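Working notes, beginning with the structure itself.
What you see is the complex with one protein chain gone and the rest in place.
Let's look at subunit A:
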Amino acid sequence: MAKIYSKKTLVTKNLKPKKEVVSFLLNYSKALTVVKVNDKSFEIIAN
């Protein structure tokens, strides 16, 4: 069995989320409209 000696250094610089995640968020944001009627709020996703 291969042994792994390296410990993952958790504080690494320049860690970034996946591009897919970011683009999903931007598209989600574009699609989402929140409408408030009285004290209720409705989320509308335009697709």
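Remarks
One rule holds in what follows: a residue touches a chain if its C-beta (ideal position, glycine included) is under 8 Å from a C-beta of that chain, and two chains touch if they have at least 3 such contacts; residues count from 1.
As a convention for this text, contacts and distances are computed from a predicted model.
Hidden from the displayed complex is a chain whose UniProt protein name, among "Sigma-70 family RNA polymerase sigma factor", "Phosphoribosylformylglycinamidine synthase subunit PurL", "ABC transporter permease" or "Protein-arginine kinase activator protein McsA", is "Sigma-70 family RNA polymerase sigma factor". Along subunit A, the points of touch with the absent chain fall at residues 3-18, 21-22, 24-26, 28-30, 32-34, 36, 41, 43.
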